[in-house]
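Before we start, here is the structure in question, set down as structure tokens.
For this view, one protein chain was removed and the others were kept in their places.
What follows is subunit A.
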């Protein structure tokens, strides 16, 4: 990496990190998490982005060239072939089930039955392997069949290919273009894990009336699994926040949120923060009634994206100077508005919500695909003009936080090394040479199983 690129990378990352940590920096970062616009800017179809990783990267390169002020790009994208290999039913993909220029869409269904809570609670792994995955992944529909076993093989291989693509892309962006990522790694709030790909919204809403205790117990059990998933997929260097999109909180009453959603979500986030990470949470829908709970988390550790239906001014009032927030421009303004409207909106946001830092201008959790390029340009120019705090500050990345948890988290495995070692009755050579790759593959396999709840 050239010195110039390294400097650029460090400046961008430092600016982003300082803002999340509520510390002073030179200017408001231009740091959307999901920038869908970046993907289509160069003319790619949406199918090309998720099926042709080379074209995806070229599109992003073109985007970065034309918008060099941008501080972080995006990641956490899916790679179509993995989803095909196992026949994942929860996503409709462009070019496969949808026209090539239509965006991917999540399809909810009741994949877990109302009377299966005890299976999930008593043995989450068995529940995933024997119940959920065969229903969620079409290719595994007949467990034990040749086709199903083949699909597991292909799925594992595709996972490695996808990881390689993501890793190379991330390194290319960093080392050739000086571009950090907005987040790395992912998890769901336990209630969402239950309410998205397992019970679905309708199912879970019936459950909270008909069997509330089971819902709470299941959420508790899922804390461990979500912490594990997050840590297994996070940036080991702890530079970037871990991503959590929230889906069902906006449907719940404050009382339901406090009972079913918040306790397990809070526990999950606390464990990740304790392990030295920050979190980027998409607060989808209107979180107005739930926001104050976030004050229970440590200061400066969570970046909260406020959605279109939320109120950015109210969010600032509630979260104050405790957590960084992002948002403020309605999606419709990016798509239908004019550069002048955007400019005025940015000015207003910079003079109010963003006056003392701890704020990132964004759409409702993303920059929409159909954003007019001139509107995006106007946003950037206006942020530079109105969102510059102190030009004398030269942002630098933060030193990663050590793991503060009392017992450092051991990532989960199906067959831990001790079990294998006992089976082998000891080894003749250097044990670590065998143990390390064994554990790595076990961890990868375990992570593979749980990623499908997203």
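Everything that follows uses one rule, which is that a residue touches a chain if its C-beta (ideal position, glycine included) is under 8 Å from a C-beta of that chain, and two chains touch if they have at least 3 such contacts; residues count from 1.
Everything that follows uses one rule, which is that contacts and distances are computed from a predicted model.
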Item checked: Absent chain [UniProt protein name; select from "Methionine synthase", "Acetyl-CoA acetyltransferase", "Cytochrome ubiquinol oxidase subunit I" or "Acyl-CoA dehydrogenase"] -> "Methionine synthase"
Note to self: Out of A:163, A:309, A:405 or A:447, which residue would touch the omitted chain in the full complex?
What the structure shows: A:309
Next item on the list: Write down which of A:5, A:78 or A:205 is the residue touching the left-out chain.
Entry: A:205
Item checked: Options A:95, A:134, A:263 or A:368, residue touching the unrepresented chain -> A:368
Check: Of A:335, A:348 or A:411, which one is in contact with the hidden chain?
Finding: A:335
Notebook entry, point to check: Any idea which of A:14, A:95, A:263 or A:285 touches the chain not displayed?
Noted result: A:285
Item checked: Contact footprint on subunit A, counting only the chain that is left out -> 92, 98-99, 102-103, 105, 107-108, 201-202, 205-206, 208-210, 250-254, 256, 285, 289, 308-309, 330-333, 335-337, 368-370
